[in-house]
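First the structure, which I've put down as structure tokens, then a few questions once you've had a look.
The complex appears here without one of its protein chains, the remainder shown in place.
Think of it as A, B and C in the order they're written, each chain with its own count starting at 1.
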Amino acid sequence: MSEADNLVISQDPTHPANLIPELCRLFYNIGWVTGTGGGICIRDNDKVYIAPSGVQKERIEPTHIFVLPYPQVQSPSPHTDRVFLRRPALDLKESACTPLFWNSFDLRNAGSCIHTHSQHAVMATLLWKGSVFTISHQEMIKGVRIGGVGKALSYLDTLVIPIIENTPNEEDLKDSMAAAMEEYPDAAGVLVRRHGVYVWGLDWQKAKTQTECLDYLFEIGVKMKLAGLPTILEEQI
Amino acid sequence: MSEADNLVISQDPTHPANLIPELCRLFYNIGWVTGTGGGICIRDNDKVYIAPSGVQKERIEPTHIFVLPYPQVQSPSPHTDRVFLRRPALDLKESACTPLFWNSFDLRNAGSCIHTHSQHAVMATLLWKGSVFTISHQEMIKGVRIGGVGKALSYLDTLVIPIIENTPNEEDLKDSMAAAMEEYPDAAGVLVRRHGVYVWGLDWQKAKTQTECLDYLFEIGVKMKLAGLPTILEEQI
Amino acid sequence: MSEADNLVISQDPTHPANLIPELCRLFYNIGWVTGTGGGICIRDNDKVYIAPSGVQKERIEPTHIFVLPYPQVQSPSPHTDRVFLRRPALDLKESACTPLFWNSFDLRNAGSCIHTHSQHAVMATLLWKGSVFTISHQEMIKGVRIGGVGKALSYLDTLVIPIIENTPNEEDLKDSMAAAMEEYPDAAGVLVRRHGVYVWGLDWQKAKTQTECLDYLFEIGVKMKLAGLPTILEEQI
Partner (left out) sequence: MSEADNLVISQDPTHPANLIPELCRLFYNIGWVTGTGGGICIRDNDKVYIAPSGVQKERIEPTHIFVLPYPQVQSPSPHTDRVFLRRPALDLKESACTPLFWNSFDLRNAGSCIHTHSQHAVMATLLWKGSVFTISHQEMIKGVRIGGVGKALSYLDTLVIPIIENTPNEEDLKDSMAAAMEEYPDAAGVLVRRHGVYVWGLDWQKAKTQTECLDYLFEIGVKMKLAGLPTILEEQI
């Protein structure tokens, strides 16, 4: 065991290297990260814990976790674009979501970011054909914070989540996601059309509960739209 | 450990402080209390056990439980509105549902009250646009008791659950919930539009099984309405 | 512990008194027996193991199980209608399904019978408005046996399950269920309108897998009908 392995070996169940596998198992069971897609990263001050790419998310072990410095350190070599505090011994690559997770740290000072391929999110991006998903007058809106990291929305607030267009390479979403975050500073997440959603929070608990609230709102919004019910009450428009 | 902590530390799995975390994990898994919403309280004669507000309901520990006296004791200080027999050491607040749970104790002598954000309940409040949800001729109606605490309904009874309008602050539902309980003394629960449902029973088992029956009836009622099937048989109207 | 308790205390996980609680937990998790409804009984030659009525089916213990003789023994007293080999010490009543389970023993020589309140079954009884549910050309038909206890149906057979009308008291279904079993000797189960389904088999494994096949067929039949797809292929009519 190398010294760097100490960064991911801990008896503490709330250590990020233990939490990421546990949460990915939960997310797998609720259909957010099947087929190796999606995941969660956790930032603990100057260290970022990230799962590997292209693996079964419900079978991650703490020793599979990558640790990166925050803020990002310029790679000394032109052949590698990232510097790691710790890499798994196995032949694994860090999650392709890494630059997108980084948006949440750099632009929102988030402590955790979650990416799901939830079908509720994808269906929302198909039924809301413009650049935003909106819903009003749902109790679960109160579980979402302004910008993901501010104070909680009120029941009287309309939830607005921007939708960006998908790209063939996940990394290429970085700039359009950042642009959406700048255009919609109050949004707690960014939907990606035909793909899924990114949601962040000050810590993993808030990122997770906000993802649950948003996923619930995507799901009930889709149900309402298919049932012919308005998702924005008229007095709110 | 303070003396008050003895109120929540028990080896007995049926102690309210052990049951609430266990039941909240179950309710989380079936989608009733995701995103920190919803929960259950249990009254054991003169003691009321209540979960904290705004936390992940599937990760509650017995030590997070509040214990309040029943009936409520007038707070001696104008700065605090409730008196507790036991508060968690952590910086937690009691569930915002507390005054609504209290309605079930005061108006129905209930021993337990459950609040869910189930999408079946919310969809029912959107498709039944008036002040009541009604359904007849379903076997599951027999699992619901008159007023939640009386004798069981018959298969020939029409189930009627009042729907009240949501308010920005959960506490503000107290009066309209109480008014609905007075107007509909036979109802075993109260739906809150765009929010969820409150259901009670003489003990936690009956509160839980009645919530299951009502949730089943909301779900199948919604399916029937979307399929164009009548939810009240004509001879019943 | 009385001598009769030996009938339900066993280290063998396949003993009926251990299987019934385990299977009821499974059935609860898939939505077949929520709200205390539904259940399973197992007959081992001259002994019938039955769960109690009106309890949470996912929390049954082996000591809650009733054991009855088979065939039924005439009660010597006019005040009790059944003779038991073993009753739980608790104040419990045997399942209200008992006479219906008995139909499967007497008319089909079944070794196990399952009753569910599955919404797929109930929706099937609402969308198939006549006296039978029928579907053809589904691979899962091959998992169902003729009369529930004979040889397996072929992919080319049309599945026919009779639907009887519900009654206020579950016991009162006994005669109409028996009549349906006589009219449809090839059917592996009987649907009860607005209520659920009874399915039997030679042993608990076959009763369970047939219930799974039928529930799958009810579910996909409902989906097909709602999507406007024919559930019987024309060349089959």
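The rule we apply is simple: a residue touches a chain if its C-beta (ideal position, glycine included) is under 8 Å from a C-beta of that chain, and two chains touch if they have at least 3 such contacts.
Just so you know, these numbers come straight off a predicted model, no measurement behind them.
K.L.:
If you put the missing chain back into the full complex, which of the shown chains would it touch?
P.N.:
Taken over the complete structure, the missing chain's partners among displayed chains are A, C.
K.L.:
Among C:5, C:44, C:58 or C:219, which residue is in contact with the omitted chain in the full complex?
P.N.:
C:219
K.L.:
Consider the whole complex, including the chain that is not shown, and state which of A:122, A:187 or A:207 touches that chain.
P.N.:
Among A:122, A:187 or A:207, only A:122 touches the chain that is not shown.
K.L.:
Can you tell me which of C:25, C:47, C:82 or C:137 touches the chain that was removed from the display?
P.N.:
The one listed residue touching the chain not shown is C:137.
K.L.:
Need a quick check: the contact residues on chain C for the chain that isn't drawn.
P.N.:
Output for chain C: 137-140, 143, 154-156, 205, 208-210, 212-213, 216, 219-220, 223-224, 227, 229.
K.L.:
Hey, which chain A residues sit against the chain that's not shown?
P.N.:
34-37, 56, 117, 119, 122-123, 126-127, 166-168, 192, 194-196, 226
As a convention for this text, only the chains that are shown with their structure count from here on.
K.L.:
Residues of chain A that contact two or more other chains, please.
P.N.:
Residues of chain A touching two or more partner chains: there are none.
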